[in-house]
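Below you'll find the structure I mean.
Excluded from the complex is one protein chain; the other protein chains are retained at their positions.
Labels run A and B following the written order; every chain starts at residue 1.
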Amino acid sequence: MNESIFMTNNLWMMISTILVFSMHLGFATLEAGLVQKKNVVNILFKNTMIVCIGLLTYTVIGFNLMYPGADYAGGFFGFSGFGLSVPEGNPIDYAGGNYTYWTDFIFQGMFAATCATIVSGAVAERIKLMPFLIFSVVFVAFCYPITGFWQWGGGWLKEAGFYDFAGSTLVHAAGGFAALAAILILGPRRGKYTAHGIRPIPGHSMPLATIGVFLLWFGWFGFNGGSVLSANPMAVSLVFVTTSLAAAAGAVTALFTSYFLFKSYDLSMVLNGILGGLVAITAGADQMSPTDAIVIGGIAGIIIPFSVVFFDKIKIDDPVGATSVHMVCGVWGTLAVGIFGVKGGLGQLGIQFMGVASVGVFSFVAAFIIMYVLKLTTGIRVSEEEEIKGLDVCEHEMSAYADSPAEQMAGFKM
Amino acid sequence: MNESIFMTNNLWMMISTILVFSMHLGFATLEAGLVQKKNVVNILFKNTMIVCIGLLTYTVIGFNLMYPGADYAGGFFGFSGFGLSVPEGNPIDYAGGNYTYWTDFIFQGMFAATCATIVSGAVAERIKLMPFLIFSVVFVAFCYPITGFWQWGGGWLKEAGFYDFAGSTLVHAAGGFAALAAILILGPRRGKYTAHGIRPIPGHSMPLATIGVFLLWFGWFGFNGGSVLSANPMAVSLVFVTTSLAAAAGAVTALFTSYFLFKSYDLSMVLNGILGGLVAITAGADQMSPTDAIVIGGIAGIIIPFSVVFFDKIKIDDPVGATSVHMVCGVWGTLAVGIFGVKGGLGQLGIQFMGVASVGVFSFVAAFIIMYVLKLTTGIRVSEEEEIKGLDVCEHEMSAYADSPAEQMAGFKM
Partner (left out) sequence: MNESIFMTNNLWMMISTILVFSMHLGFATLEAGLVQKKNVVNILFKNTMIVCIGLLTYTVIGFNLMYPGADYAGGFFGFSGFGLSVPEGNPIDYAGGNYTYWTDFIFQGMFAATCATIVSGAVAERIKLMPFLIFSVVFVAFCYPITGFWQWGGGWLKEAGFYDFAGSTLVHAAGGFAALAAILILGPRRGKYTAHGIRPIPGHSMPLATIGVFLLWFGWFGFNGGSVLSANPMAVSLVFVTTSLAAAAGAVTALFTSYFLFKSYDLSMVLNGILGGLVAITAGADQMSPTDAIVIGGIAGIIIPFSVVFFDKIKIDDPVGATSVHMVCGVWGTLAVGIFGVKGGLGQLGIQFMGVASVGVFSFVAAFIIMYVLKLTTGIRVSEEEEIKGLDVCEHEMSAYADSPAEQMAGFKM
């Protein structure tokens, strides 16, 4: 490979980094839009901190756990020391790689924090701030990199033939299973499941939620497109097509499915249908034809409304639908690699099942243990009074929308 | 051309695709900001669905109508079969093209839906959801690709010497004339034109509207810059300069013109001045000097306030000013190609007039027929009661800004 092609590949990976970064704003606005007005500062605070904590944690330890090089034990665990250091020899190896060491780190670092962000929406409106941030540190530092290593670092799942192009399992299902564990320990929001039935708690701003979904789609061009790990023209442009068609199909089927179920045009369902389609295509975005992509995304859009209803029936209270979008559609997309495309086949389907099951179990158990330890030590849930008054006033002494200067809460304290 | 240059060209076209995608978020936020609070979910729903429907429709039929290859009849119509299929032979032809088949499709697909989006703002706050979505399907599937073929697909307008670099006519005027037809059939919002005069109906969120305009300008770097169809350094960078200067000039002249007319500093006019400048430069963004661009954009900024006032005088009720921005400034920009720049001249001006007139008449008549048929069959207008209560509650059973959990409307239904 020549210098010029290396530069173009590296440029695309840097741009993909920026796009994945923008997904953190997407998650922040989506989750802020879907919570109540009294908890908006809290969710913005968490989502802002997660990307910052995630990058720092990944610098110190995560990157070296996920990509330890040759230094690993049986494909389950490896570690190459703390901090960042450009490898010996020419850091730009025109022969062997498509991008620099720094590009590799920052692209992977932007991915790392998304797992914790998936959890943040699911536990919104009742979790204490600091325990959640501690959870995020531990999860991003250890859990995500270890399962990531199994596949992308060259570990045992990779050896076994598992395929997960851009992370339906390694990012989305991992985050989704962790979210489920966290919800189970934390319990539902007060007043959600009553003796008289399930009480809807609508999000406070649909424009924010819609902005979030568009930004996530926007960023997904880098999330999936960057996972080609080069600017290969046919590969990246095909990924753009499959990713976008799956999202579009998810919206259309979610529209009709939710209309069939609820007899109204439900914007939340359409938005989550798009996200479900995006999550589902992620495992095989480079393997599918446009028609495959439409079918995979379309099925995700059908799954979403049923899944949301199901979790509510069993009293799993997930304010943003993160388990439906990331866990359920992540599993579906992982399995779809064994059904559609050139890899489709019963053998591959079995391997895909094993892969998503093992990552799911690991993430669920790890998240459960971390949350449980936090529950026993710091406590993880705000008091009833705080939950009713809202986390913004109680944890942040400010409101998201101060209407007058007479309010006591201030953006800047003296 | 070598592999490396092909990769760079293809990369720029893929990035342009992402930028044009972001314009859909721009339209969504702009239109949401300019409607009343009670109709916000409805406009977000429509704009979210349009990009999804547009991509799917373009996959199935639109792309093959617009770029049928050699298979056409007299330059007015052609078709190359349903669905996508990579052409025989090497899909990456380093000698003949600048980007892959998939890049071509997804870039054009992101363009296609913008026509329908232009209409959505103009008919906001009183059109029924489903008929509008059906209109969008038909318009994006047939009307936009057919007139697009006339020029960009190598049809009769191309043969006649018409010039429309990035779509002042083919996208913006086409959408704007369709919007005008739709408004004429639909009628104004109730209470807009009264016996006592014209009642202003202000938009509910100027921050959303401003975000929308900035995002549209952001995306326009790809809309115009990508229309170079390569990463040619001089061509694309000149397009960046002319596009930005036209937008800037439109803002400044709209500021002074609207101050002259209304004696206040009108943010809506400045925002539409930017959009008018962007629409106007689009037909000749690659042909103009910076000074030409400033003049063309500046005249668009003068046109906007007069046009908005004029349409209100003749009781054409357009909540977002889409006809002024896209139709009027689209016509102006198309004609400007025959006045300014190297192509300027009376002969070219005549051809430009013929081009925008023929596309405008086709789009207007087609949209009129589709809307009229829908009016006779499904009906296109919500009831008086629904219009007064708002489309969000009536069509979506939710509000955009739920203030308390006690509200009955829910983001997620059970």
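Heads up, the rule we're going with is that contacts are C-beta pairs under 8 Å (C-beta built on N, C-alpha and C of every residue); 3 or more make two chains touch, one makes a residue touch a chain.
The structure presented is a predicted model; accordingly, all values stated were derived computationally and were not measured.
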Per the touch definition above, residue among B:T17, B:T57, B:S168 or B:T210 touching the missing chain: B:T210
Touching the absent chain when the full complex is considered, from B:L19, B:L170 or B:M398: B:L19
Residue, one of B:V138, B:L157, B:A247 or B:I299, that touches the chain absent here: B:A247
Residue touching the undisplayed chain, where the options are A:S205, A:S268, A:S307 or A:Q352: A:S205
Residues of chain B (touch criterion as defined above) contacting the omitted chain: 2, 4-5, 8-9, 11-12, 15, 19, 34, 36-37, 191, 197-207, 209-211, 213-215, 217-218, 221, 225, 231, 233-234, 236-238, 240-241, 244-245, 247-249, 251-252, 255, 258, 261-262, 264-271, 274, 290-291, 294, 308-309, 312-313, 321
Absent chain, residues of chain A that touch it: 3-4, 6-8, 10-11, 14-15, 17-18, 21-22, 24-25, 28-29, 32, 40-41, 44-45, 48-49, 51-53, 55-56, 59, 83-84, 91-92, 99-103, 105-106, 109, 129, 205, 208, 211, 395-405, 407-414
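Please note the rule applied: only the chains that are shown with their structure count from here on.
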Chain centre separation in whole Å, for chain B relative to chain A (CA means): 33
